[in-house]
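What follows is a structure written as structure tokens; I'll ask about it next.
Left out: one protein chain. Kept in place: all the others.
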Amino acid sequence: MTSNENSSAQPEPLIDVTDLSVTLPTGQRQFVRAVKSVSLKVYPGERVGIVGESGSGKSVTVRAISGLLPESPLVEVGGSIRFRGRELVGASARDWQDIRSKRIGMIFQDPMSYLNPTMTIGRQVREALQRGRSEDRSMDAAMRVMELAGLSSAADLIGQYPFQLSGGMRQRVLIAIALAKSPELIVADEPTTALDATIQRRVLRSLDDSVTRLGTSLLLITHDLAVVAGLCDRVYVMFRGEIVESGTAEQIYYNPQHDYTKDLLRSVRSFTDDSEELYVSEYARD
Amino acid sequence: MAIRTRAKSRTESGQAALRTPVQQFLRLPSTAFFLALIVLMAAFCFIGPLFSASPTDTSFDVLKAPDATNLAGTDSLGRDLLSRMMVGGQISLFVGLAVGFICMTLAVIIGGLAGFYGGVVDTLLTKVAEFFQVIPPIILALVSIAMLGASLPIIITILSITMWPQVARIVRAECMRVRELGFVESSRAAGFRPLRILWSDVLPNAFAPVLVATTMTVGRAILLESGLAFLGLGDANTPSWGALLNGAQAYMQTAWWLTLFPGVAIFVIVLAANMLGDRLNDSLNPALSRVK
Partner (left out) sequence: MHAKLVATGVSKTFHRKRMPGAAPTAKAVDGVTISVAPGDFTAIVGESGSGKSTMARIMLGLIEPDHDGGTVTYDGIPLSEMNRAQSMKFRSSVQCVLQDPSAALNPRKSVRQVLAEVVKLHGIATTKADIEAKVHEALSIVDLTPTATYADRYPHQLSGGQRQRVLIARAVILNPAIIIADEAVSALDVSVKASILNLLGRLRRELNIGYLFITHDLPVVQKVADYVYVMKNGQVVEEAAKDELFANPKTTYTRELLAAAPLPDPKLARDWIRSTTPQTEAIGTALVD
């Protein structure tokens, strides 16, 4: 593993993952080590991206950090995940509840799966406020959070239901719900992958703005190298359950060290550069 | 500091699904267990008679409690209860399986066509199913038997008529779901005819819930048939377990074995059929054991 991390004196990390491993059942009494040995850190106020293709284990890592692995005795988790020094692996349900409602806000790929279809938007945001750390839990506060997330007509939206909104707006509602908790960390797993390109840009801007204004940390997971480049300060590159390279965004994109990273960048760039054919990475699993 | 933690400790501290020991025990019997139980009972009913006394042999002592010769005791005419139960079981099982099979066939045809084609076909067939569903089985049984007499074919018909709509509903819903999937559209684009697509692409993928529903239908059919026989509406010439219970009514206080054994047998077979359906559902829906 190649690492270009700065190791100057830094405050205590918000998230400190050491040697994480996750083994999952794949049916028929077979198991797969989705995450082999992952160590990463997220500092307060930082934006960190995890980049990887399918099978890299990035989603599983993030779910482990959020406490959202499947609740099955067949799932095995090893290593350590510390949130502000507090060990999360082996933590009780109550601990996780506390973390998820107050400290970590989550945004996932498919908004419809995470929004209650029978509850109005306003109510859902407000519920998140109530469970979170904010003192102001009024509908006004809910509207402010929605505007912070980029929904400019919050007053019109609070009475609407998820099915009445477009994909981009639903995603912004998820952002609002995540922000409403006043979390210390926002975890976003492929937040804009399902959206049209023009919408994606604006939703990313909303995310960027809100994270800046609230000063929360951001952990962004995606396969899209460009999105990570635009939003993150530091990047971890994952491949087959391990981190193969990490560093600042500039380091990774302008000066990649690991062959996998170089190949990935070359492949992505071959779509828009002058090359004759598209470059197929040697690591391509097909 | 790295902590090696197995998921079990998460269970203990409450994060993963917490199962009490009792719950764990009840989940222990697998699909195989109930299947084996049913097979054993079928063997008892169909192979047993080769090794036991004739069910019509009245040479035994009348109303004798279970002993070495008559493991289940004898009835009021001196017939061995065990052998009567074997033959009776044949009837019960046969009725259950016949009804299950007929319901499944009707359900697949009608539900499949309704779910796949939609539109007018669906509306029409659904109305037909609804009509049959609202018919109360006992009333229909009373009326039919009064008019046509009680014979096995009639009972099987009655039960099938009232039970198929429920399974058809499931088939219809599944077909409606499957027909939206990508490969069905691709088959259309390839030039296959609609019925062929229904048969080859849609139905095989709609089948799992149907199987579950059918096993439960078998259980319910056996229960209903026993109920009808108990009320005296069974086929007099072919006494099923329910009929045995009917005959045992007069002796409930004195000859407990006449009530107990058929009753337990009905209970076990219906429970096994339902449990099998439930386990099948679990194994065909691997949401707990599988992870994407």
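In order of appearance the chains are A and B, and numbering begins at 1 in each one.
By our rule, contacts are C-beta pairs under 8 Å (C-beta built on N, C-alpha and C of every residue); 3 or more make two chains touch, one makes a residue touch a chain.
The model shown is predicted, which means the values in this text are computed figures rather than measured ones.
Peer 1: Hey, which of A:200, A:217 or A:257 is the one touching the hidden chain?
Peer 2: A:200
Peer 1: List every residue of chain B that touches the chain not included in the displayed model.
Peer 2: These residues touch the chain not displayed: 181-183, 185-186, 188-192, 200-201, 204-205.
Peer 1: Which chain A residues would touch the chain omitted from the figure, given the whole complex?
Peer 2: 53-54, 150-153, 156-157, 164-169, 172, 196-206, 208-209, 223-227, 229-231, 249-250, 253-254, 263-265, 267-272, 277-281, 283-286
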